Every structure is written in structure tokens, then in C-alpha cells.
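A protein chain is absent from this complex, but the other protein chains hold their places.
== chain A ==
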Amino acid sequence: MEDLAATHFDDIILGTDNTSSILAAALAISGHKVLHLDSQGYYGSIDGTLSFNEFQKFLISPESPPFLNKQIHISPGPDEECNQFPRRFNFDLQPKMIYSVGDVVDYLLACGIAQYIEFKSVKSGMLWTQDGFRQVPCNKSEIFQDEKLNVVEKRKLMKIVEHCTKLLEGEDFDPNQDFKSLLEEKGLPENLQNILFYAILLVDGDTRSITLGEALGKIQKYSSSLGIYKEGSTLLYPMYGAGDISQGFCRVSAVYEGTYVITEELSIFGLLKEDNKIKGIATTLGEFHGNRVLLNSTFANVDESLVAVPQAGITRGVILSRGVFHENDGPVLFSVPPHTFENEFPIYILQLSSNSSTCPEGYSVLHLYTRLSNYDENLHSFQRLIEQFPIEIVFYATYLQQITENSGEAVHIPNPGLGFEVSDHFEAAKKLFREIRGDEPFLPSRPNPEGEEDNF
């Protein structure tokens, strides 16, 4: 620690969430001397993946932003496997996924992180309809084969698909046009709109706010990712949990001489200043000096001049169960349209099981999430949804994830926690990187300095 205290860093980053870790890697690659700290015992901070015990500890620890209102609704019995072998269970604090094709995959390959992380294809397009959850058709051949849609519905859905394809191929359009109005104009009934919004676009909030430009961007992502690794699948989920993504970037940062201190012994007293300029931080482990201090939302309070503006919130539920919603050889993402279980916003459920090494065989972990409307009402909707399924719940907890926009003297790393996409973290990290390093390439493709064999 004395060595660290004697070192002058370019950047001191507090918190190892995705955005911070990506930024740490990008800065380290660009030649910055980076000190990266976390006071949790694990990598990932708010994007971490916790073992059963760590997760229990998280749930009973005092509330601190961004996770609030933590509640355990059902506790496991004493002889449950999760008590005996807690490390066999992996709980994401906020599960994240990536599209099979896109900038995230490109970055993972460019940084060589793809060598550390394995992925499982996620089955999506499981939409709650009047027949319960069912695989809804999401492309031409599925629409053709679908047995629930009548032919007129098929035509209407295809017209939208064809229209969007034309626009994506370069026909002129107004990107600010309201997408929902367009669908209504084309006479698309609600059940078909639901397929588009919740099975393909995976919209998390109000559909009225989706512009044509945004919708087409998502459709583009969707269609270029479709069936790349598995038929009918567009998304990937990391084996052993989404926390592996931040860990991977921390590893890259370390390869480029980033320094890591990840320990619960660390707590931060405050920012060090000289002539009103931030010079570093004072911690239980000593003083660390650097040109810049960057804080993620868990450390936002370190900045005395913090202004936190609430943006939105997500209600999250985590269930450990015996049995599954849906038999599948990979993770499954279910979508529940608004107003199905008195839910104002759509509810998404990510089912994880032993095939993604999330839990032992026979168990499944269900992540429920919905944009916050009212916490108690959200829990009520979750409850009604769970009752529809014959799963045996071993453990059930909920919490509220608050998204705030932080600003102050230090640099605040935003928490783009509303969506499920890792690419949001890249966007946030890239924006900060631009502010620090200007137009220098962000995460450029380089030969792997570890000299490991390149398999690609």
C-alpha cells in the first residue's frame, strides 16, 4: 500500500461496475496509469454476480444507493442446497445481455475478453398472450409457420416487417416519427403490437416515447443478430453470470498495468483537494493521489458537492426455484406486456438454470424486472405473475434499483441500469473516455499482450 500511496495516478476509479471497468480498460490501454478500487469483496459493484451467501449479505446490509427497499419474501429452509453449497449459485444484481452481433461483441473480441468469457444463447420472443407464455413469431419463416396467428394477422405483421426492411435499406423516413402511431396507422392490432414492442424491441417503458429511428435501430440489431449462434436467438448471456463482463474488463485493465484494490477493508473518507482542485482520495488504506477521481453511483456520496437527480427506477425480483417456467437448453427471456397483471410497464423475466452455470441442476434462478411505477404495486404484479406458474419457490427477494443522474466536483460514472443491454455501458464509458482522451481510439483492436494464442 505504501507503493500505491507514493504513486501518482492519472485516474482513480471507484467502483468496478461495467461502465467503470470498461472505462478503466480503455484508459489503461490508452496509456493512463489507472487505480481501480472497490470496497465490496467482489468485482462488479452494482453489476456484480454474487454467490448465495454474498447475495444474502447484500440483501440484509444497510440500504445504500442505488439499491433500496430490499426485502426477503421467502427464505430457504435450513437444509437447502444453497445453504450448503452457496458458491454453486450465481445471482446477478442486474442481469445483462448482449446482442450476438454488434459493437459489444466487436469490443469483446478486440480486447481479447472473448477468451475469458463463455456465452449462452438466450431464447427470447416468449410473450405472455391470452394462451399464457408462448413463442411468438419474430421473422418471416416463424410468421409463416405460426399456428396461433390467423392469416390476416400474418399479413399485417409482415407488412410492418417489410416496411421496416425498406426503411432500413435506405428509403427516406422521418426518424422522429412516433413508431406506435405508425403501427396504428397500418392497422396493427394490439396483440401484434405487443409482439413488436415486447418480444422484438424489448421496450422497457412507455411505447409512446419510441421513435421510428429508435425502433429501426433495435430492429436492425435484432435482425443482424438473429440465428447467428442458435436458431431463433438474438441475445447472449455470460456463463456464471453477467458479472464476468466487468471482471473481464478489469483483467484487461490490469494487463495494461491498471492497479486493483478490491477489499472490504477499504472505505473512503473523502476527496483530497489542493487549491480547490481534486488531488486524490483519503481512505482507510491511506491516501491515493491522482489527477482525476471518478465515482460510480455506490461511491457518489464521497463527493460532498454531489447533486443527485432521480431519473427512474427498476423494481427487481430474484427467485430461486425448483423447476422452471419453460424447459429449454439455455437462458430464456420472457416478456409480459403492460396491464396483464396490473403492471403499468412490461415485466421481463430472465430464466437461468444449470446450463448457464447459474445454479445446480434441478434449480432455476428467475430475474424479474420492471420499470418502477409504484414499488408495492410492482411487487403485487410480480406476485400475480408468479402464481401463474407451478414453480416451487425456495427463495424470493425484491429490491428497488434507483437510477440517478449524479454530478459534482468529481467525475460521476453514470449507471445506465434501465435496459438489459451491455452496450449502454459501452456508450456511457465511451462518452467519458471522449471527455478525457478526446478522439483517441476507444478500445482499439490490439494484439493480446498476454501472448495467449488467438483462436479467432
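Methods note: contacts are C-beta pairs under 8 Å (C-beta built on N, C-alpha and C of every residue); 3 or more make two chains touch, one makes a residue touch a chain; residues count from 1.
Everything below uses one rule, namely that contacts and distances are computed from a predicted model.
Going by its UniProt record, the hidden chain of the complex is named "Geranylgeranyl transferase type-2 subunit alpha" among "phosphoinositide 5-phosphatase", "Cytosolic Fe-S cluster assembly factor NUBP1 homolog", "Origin of replication complex subunit 4" or "Geranylgeranyl transferase type-2 subunit alpha". In the complete complex, the hidden chain is touched by one of A:H73, A:K154, A:K230 or A:K279, namely A:K154.
In the complete complex, the residue from A:T7, A:S141, A:S267 or A:N374 that touches the missing chain is A:S141. Although one chain is not displayed, its contacts with chain A can still be listed: residues 140-141, 143-145, 151-152, 154-156, 158-159, 162.
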